[in-house]
Every structure is written in structure tokens, then in C-alpha cells.
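One protein chain omitted, others in place.
Per-chain residue numbering starts at 1, and chain names A, B and C are given in the order in which the chains are listed.
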Amino acid sequence: MHPSAPLKPYVDAEVMEDTARKVSNWNRWGPDDEIGTLNFVTPQDIVRASALVRHGKTFSLALPFDQNGPQNAGGWGMRFNPIHTMLATGSDAATGQQGHKGGGYADDMVSMPLQCGTQWDGLGHVFYGDKMWNGYDAKLVDSLGAAKNGIEHTKSSMVGRGVLLDIARYKGADYLAPGYGISNDDLDGCARAQGVEVRRGDFLICRTGFMEQCLAEADWGGYAGGASPGMRFETAEWLHAREVAAIATDTWGCEVIPNESNYTFQPWHMMVIPMMGITMGEIFYLEELAKDCAADGVYEFLFVAPTLPITGAVGSPINPQAVK
Amino acid sequence: MHPSAPLKPYVDAEVMEDTARKVSNWNRWGPDDEIGTLNFVTPQDIVRASALVRHGKTFSLALPFDQNGPQNAGGWGMRFNPIHTMLATGSDAATGQQGHKGGGYADDMVSMPLQCGTQWDGLGHVFYGDKMWNGYDAKLVDSLGAAKNGIEHTKSSMVGRGVLLDIARYKGADYLAPGYGISNDDLDGCARAQGVEVRRGDFLICRTGFMEQCLAEADWGGYAGGASPGMRFETAEWLHAREVAAIATDTWGCEVIPNESNYTFQPWHMMVIPMMGITMGEIFYLEELAKDCAADGVYEFLFVAPTLPITGAVGSPINPQAVK
Amino acid sequence: MHPSAPLKPYVDAEVMEDTARKVSNWNRWGPDDEIGTLNFVTPQDIVRASALVRHGKTFSLALPFDQNGPQNAGGWGMRFNPIHTMLATGSDAATGQQGHKGGGYADDMVSMPLQCGTQWDGLGHVFYGDKMWNGYDAKLVDSLGAAKNGIEHTKSSMVGRGVLLDIARYKGADYLAPGYGISNDDLDGCARAQGVEVRRGDFLICRTGFMEQCLAEADWGGYAGGASPGMRFETAEWLHAREVAAIATDTWGCEVIPNESNYTFQPWHMMVIPMMGITMGEIFYLEELAKDCAADGVYEFLFVAPTLPITGAVGSPINPQAVK
Partner (left out) sequence: MHPSAPLKPYVDAEVMEDTARKVSNWNRWGPDDEIGTLNFVTPQDIVRASALVRHGKTFSLALPFDQNGPQNAGGWGMRFNPIHTMLATGSDAATGQQGHKGGGYADDMVSMPLQCGTQWDGLGHVFYGDKMWNGYDAKLVDSLGAAKNGIEHTKSSMVGRGVLLDIARYKGADYLAPGYGISNDDLDGCARAQGVEVRRGDFLICRTGFMEQCLAEADWGGYAGGASPGMRFETAEWLHAREVAAIATDTWGCEVIPNESNYTFQPWHMMVIPMMGITMGEIFYLEELAKDCAADGVYEFLFVAPTLPITGAVGSPINPQAVK
């Protein structure tokens, strides 16, 4: 699915300001809110989402966290693949070094950027101007972490109805090409074709197939920060109107790259995270879920993707679960 | 709830060997199995567990991951509290250091032992003799990680019916005292009193109240590795007979300390993890869930506690979700 | 050696501004300089310092870097003791896990704050107002490190004449008490008593005995950030007049705590590092060197304390060598 032409770079400071005003949810849930659109999910939504479980099939939407992940050393923004090391081992136990009679144990640790693999971007992750979600000052995210909008506030808010929009399949492609911008028409058309409705409080997951292409080629190439299929700028308003709880894709950053702006790096992020208050999922592994949805024609499911409540974090590695 | 007397240290090498034979599940799911008792969960169990969601209430069972956690520097087995640091900040953005027009971003990383907070112990975590779950050699867990029984194999197996046995409340105590050993009779009596049945494939969660006591006192004291309430040795056979999928508690190590053995450090662990193949949950935060269960008398719920699939890991930090 | 009375807190904003003007070396070595007073060391100084080696005795002035160090978990400014972990072990080799015939190997890694043990504070470590050494903007030290005044610029500048002023011994004390402020008279008197002259380009090391006291008690207590003996504010001018290359002590921060200011946390630091351009040594282990100097009456030596040239770092762990 190749883009017919580069996207027009119409998004300048003025367009952003105009869109920011339209999609802003600041103060919608009061001046102290720190979870944004996750507020859209009601208890009733959770009950209904649970009722979607009909076959007892669970899909993990996480990539393995290891040295084969999408980050390269010295990659974008200092990100690197997880470094998993051992604090105690079975070889220590087997050589008698642990001094425990009758057996032994192993322990381990990890050092990892919270944005290095399958993850939620928290509401402290992106700033528009010098503000973050709900109008808090960007500088409140300092070297000690996020004093506002820390990921820990979402610790029990990641359960609801998941909806997959398989844009690649809808477009008849194995994968959308880098640079392909998903439009509002694509979203509407795909939902219609799949017979699924995107509703208030949904966890919306869009598949581009781009990750699967990289996995098939065993080469991440520019996946992490390079050209990528993804959301067009206009979809910010679409998401705002639908009142989704969250959005996630199988790409590095949800947003199309190159995007529609010569003005700034990620204009869509600046609308969606700080202005709307959307927690954004990235690097989701969707191959098996998408196949199952295509097979049975059911694109909705119970979705549970709890954040690790690391105090003051601006993101979290996750293992999202789709249960059908 | 104070223990009336120290437990009798009857668990020697012979008792362990005898119990190991009784509770072994080796080869029950074939010689290549790497997930143990998680195999007990059937798709039908997941469908039924989802049907337990009646109010749309979600409880996070995770402690915050931060410097206030239960590990002390240089603590047991080199474990330490999570070190959360920033790779990019809002203060960088606010001072114009990032060079992105129109806004900016923050990123972060964490260095943490996988066993430092709310967590699953994987099947590579404990050895009996020089073997781990399903008979694999302990030495297969070396400095490169677990070549067998790595936590990544459980990535879509942590969904099912959760059952809370609130032993402290059953005993009429705010918390069970360090050294109190939970017996088979306690488990049976508590289940009966609560009107709940422990079934094949359940995720069984036992509350001692010990964590809440530490939190109330704002002092972890010996929580991490010191005297603790927990499971008596005999409960290994009880768990084996019930065919639970997993067990978790609100303590550091599930097992009572001091335990019933002068022979080895954690005899119950050596039965439950390597011989039975149970993935064990530790340091669960149960206060709010327990209050809710006491209030409505319903001690069963949908339980979703996905591991981070860190390749070759012997444990995983988690944010378990109980949904009622 | 107990302080007779608390120091008078006379250092307010005005006093600091006045002192800053007096001790400033900004632009002394041009507008692009990034090593400050290390410029005082001439090649001839190095030749002369080498000639001080008469017995071939080498003293390491470093504390061990390990979990017994002076930082506590969650301690001052997020500092923690070094975490040393293994990437490959002899037990892996011994159990045949490495697959190398005829032998094997071990590898390791460390995670450590650069300020956690024996160290140099670099010129990007402290700001006066919003400026650092030589007038560079403080904001140039962002999450990517120090774009100016990084420690790497000093990589071949830490060789010269070392001079020990053993203030504790001069005062007839095992150690100076926390809160004792070393005055200009103390420095002059001690030098006179020892028969040594402090000269331009010297690496001046002052001993308080405080670390040895903590080591003897096997308790760091408030060593890291609490009450401590150290330099009085007036010594900034003394150091400026002497044109020393660097100063180091056996305390956490060189400066007396509580200090002579109610206005700010570490007024002396703000004069010495950003205004004068002094690289400051902290947490030096001086016991053996001091004994040797007391024994032979020679308080000067060849001093070599190379920084690890970590690009953009604001400090460096070191193992300083005094050679007599």
C-alpha cells in the first residue's frame, strides 16, 4: 500500500492553534484531573466489555522485551533495547555458591527506557507549547519525574472495550507503506467494512501491518523514528468527536512520518496527548489478534492493558491483553 | 493475630523428598512445557471469569514502584527499589533545549530488580536440588537468563478467575503476625466462611494484612525477607489437590518465615515452584479489593495480571487487575 | 574537636554577590575555557611534582565502590551506592554454559551515580544564579548532559603537586566535629605547622578525619548531606588568592554543614565551582596517606587523579593516587 503522493505540509502554528482549541479537553474533568480521556470509560462499559468474552481466547499484544527490539544503540532520544541481567543464577546454585541446602534460586533485573517497546505514552510525555495535559506546566516534568500526570494515576484505568480497526487489511495490503497517512475516511470506511462502531470510552487499536513487515524482514530499519505509516493530523478531531479512551497502533509513534507539518516534529502528538488528554499506545503487536478478528469477523473484545505504576513516569512498558 | 507458638521444624530433606514426589507435576503437560499450572486454565474458565464482572469496578493490586518500596539498599539478594530516571524532561523543553518548535517531550527509564515490588515469580526463579520446573537443569538459568521456563512463555496466560481468601479477616485480625503459618484448615475454613469455592484453574490470592500493617506504620521493617506470616509447608499439597493456576499473597514471599524447616531456607518454594510448576505472586496490594469483597460478600472476580515478556526473565513486575 | 559555637549565618545574597565578584576567574583563560583552575598547572609543575617521588610509595585515596558506600537508598538527590552486576560468570563457565573449550570468562557492569563515592565534581555540577563556570548558561546542562564544562575536558589535567593539610591532626583531634568550620587561619596555621607551602597549581587536600570516624563506627550516619566539618565561606577567597588547581577533602561536600548561610544551601560551592572554576574532590580516603605524612613530615607528593572521560558528565568517580 504505497502512498500515491507525499502529504501536503499544511500544519503550521496557526493550524495547530486552531485545532488545539477545537480538541481541548482541559478542565473537562476538573482542574485536578491527571488521566484525561480514560475518564470516558464507565463501569457499565467495563461490564459490557467483559461480556464480549465468548471464546476464552487471550491475545498478548506485546513484543518480547529484549535485545531484538526496535531500538538501536544511541537511537532516537537516547532510547535503547532492554538490558536484562541476572542478580543470581542457576549456575551459581549448581556450583554450590549460594549455600542454600536442597536447592537455590535465580533473580534478575532490567534497565529499560519506558518507551523502548510496547508501551503507553503517559500524559506527561508530550507538551504543546510549555504545557502538558490539563494545562499543567511542562517544567513539572523534571529530573525527579512527573509531578503531575504521572503514569501511576492510570493504574486501574486500563480496562474496557477494545476495537481493532485493521486498516491494512481494509486497504487490501499486507502493510501500509511508510509515509501513508491514515485519514478520517479510512477510519470510517474501515469501521463500516468491519461492521464495528467506535464508541465513547473505547480503546481503539489501528493496525498498519508495519511492525509485521519489519519482523518478517528481521530488520527494524527506520521503524523507530523513521518514515512510517500512521495517523493524519485531521484524525485528532475525529478521535475527539468519538470520545475514545485511548488509541494505539503497531507503529513506533502512531503518527504518520513524514507528517503534514514543516513547522514541528510531531504536531498530531501535541494535539492528542496534551490537549485532548489521550494516553497513547505504541509498538503493539497485532498479527495474531488481527488474524483472529478477520477469521470470525468480530473486531471488538475485552481489553486490559495495565500500566506499571512507576511513580512520576511519563510512560510504561506493557503487555496488553485482548480477550475474546 | 499472634502465633501461639513457633512452628515445629519438621521439614527435613526426607520430608521434602516425600512431598516433592507427591506434588510433582513434571511431564503432566509434556516434557517441553514451560508454564506449569497455568495450563489448568481453560478457555471456558476465562469466559466464566469474565461473566463475574457485574459492577465494572477495577482494582489495581500493585504497590507503587518507587523509592518507597519494600527493598532496602543492599537488601536481600542484591534487590533494590526501582530507580526511575529521565532521558528528556519538560524543563529541557521549557528552556528551549530540545529545539522542537511548538512544544517538546519527556522520556524516562527504569532500572529495577524484577522481584523488587508487586511481581510474579517465574518458573526459573527457584530450584529444588539442581532442577527447575519440569525437570530442566538449574544451570540453564545462567548470566544470559533462563533458557527454559522464561517468563515470556506466560505472556497470554494470566487471565482467569481470581479468588480472594481474606485469612486475616477470617481470623478476626487486622493482620496476621510475623511467624503465623497459614494452615490447610485456615484455607478451608476461610473459603467456607466466605462462601467461595477454590477451583481448578483459579488464581488464588491470600490476604494476611501484613503489607497494610507496614504501610500504616510507614516502615517496612523486616517485610523483605524477615519474619512474616505465610503459607505452612502442608499447603503445598492442598494447592496441588485444588489444581490452582497460581497463588499470590500480600507478603514478600508467600511462605511463612520462620518456616518449618531447619534444613533449608524456603522449603515450600522448592515444592511449589519447581515441583508443581506454580507461578507465584508476591507483594500484592490487597487493601481495597479486600474491603470491597467484605462489603458485598463476593470473593471471586475476573483477574488479569499480564507479565512483561522480558525474554529469559525469571520474574516480572506486574500491575494485577481484579475486575468485579 | 567540637565547634565552640554554631557559625554565624552572615552569608546572604549580597555577601555572595560581593564574593563572587572577588573570586571570579571568568574569562581568565578566554571565553571558551572549560577547565578553569586546572589551567594553573604548568608543565614545569608536573616535572617538579614528579621529582617528589622519593620512596616509590603509592597511596590510593579511593573508598571501595560498593554497597557499603556512604549513600543510602533514596538518599540525597537520588544518589545511591554502586550496583555491580555480572554479565558472565565463572559459575557459568564451570557448569559448561559458555561453550568455550578450555576455559571461560567473566564480565560485569556497574550502575552508579557519578557523585556516589570518591569523585571529582566537574565544572557543570553547580550553578550560581543561572550560570556555570566561565559564564555559560546553566540550561546547557540538560538531560543529554553538559554541552559545556563536561568532565571529559579534564582528561589529561589531573596530574601535579599534591599537598595534604591535615587539619584534624593540626588541631590535635582524631576528627573535626560535624559543624566545625575550617577557617583561613586554620589553613595557614596548619601549613605553617607542617612546614609546607601551598602554591599556585597545587592539588590541595584537606583532612578532617570525619570519614575515618564513620568507618571506625561502621555507620555513615549523616555523612552524605548531613552535618559535617568543612570549609568556611571565607576560604573561597583564600583559595582564589593561592591559585590552587583543585581542592579535595575526606567529606561528602568539602563545605561545612551547617554553613554560614540562611539564604541558600551551599554558598561556598556556588563561589568555588562556577565563579572560580575549581574542580572539587570529595569523599577522599586519607587515613593511610595522612599517617605516612605525619611519620616522615613530608606533606607534598605527586598527585594523579584522572577523571573517567564520560562525555558530558558533571562529575567522575576516581581513584586518586598520591605517590611519595
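The definition used in the following text is that a residue touches a chain if its C-beta (ideal position, glycine included) is under 8 Å from a C-beta of that chain, and two chains touch if they have at least 3 such contacts.
Predicted model only: the values in this text are computed from it and were never measured.
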Touch with the omitted chain, as defined above, among C:Gly162, C:Pro178 or C:Gly315: C:Gly315
Chain not shown: contacting residue from C:Pro9, C:Pro82 or C:Pro258: C:Pro82
Of C:Lys22, C:His100, C:Arg192 or C:Lys291, the one touching the omitted chain in the full complex: C:His100
Given C:Leu7, C:Val23, C:Ala62 or C:Ile182, the one touching the chain that is not displayed: C:Ala62
Residue touching the undisplayed chain, where the options are C:Cys214, C:Leu286 or C:Leu302: C:Leu302
Residue ranges of subunit B at the interface with the undisplayed chain: 78, 85-87, 89, 91-92, 94-95, 97, 109, 111, 143-144
On subunit A, residues whose C-beta touches the chain left out of the figure: 67-68, 71-74, 78, 80-81, 83, 85-89, 91-92, 95-97, 111, 139-140, 142-144
Absent-chain interface as seen on subunit C, which is shown: 13, 16, 42-47, 50-51, 53-60, 62-66, 68, 77-79, 82, 84-91, 93-94, 100-115, 124-130, 132, 137-143, 145-146, 152, 155-159, 263-265, 267, 269-270, 274, 302, 304-315, 317-321, 323
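Convention: only the chains that are shown with their structure count from here on.
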Same-site or different-site touching of subunit A by its copy subunit B, using the half cut: same
Whole-Å separation of chain centres (CA-atom averages), subunit A against subunit C: 45
Multi-partner residues of subunit C (at least 2 other chains): 78, 85-87, 89, 91-92, 95, 97, 111, 143-144
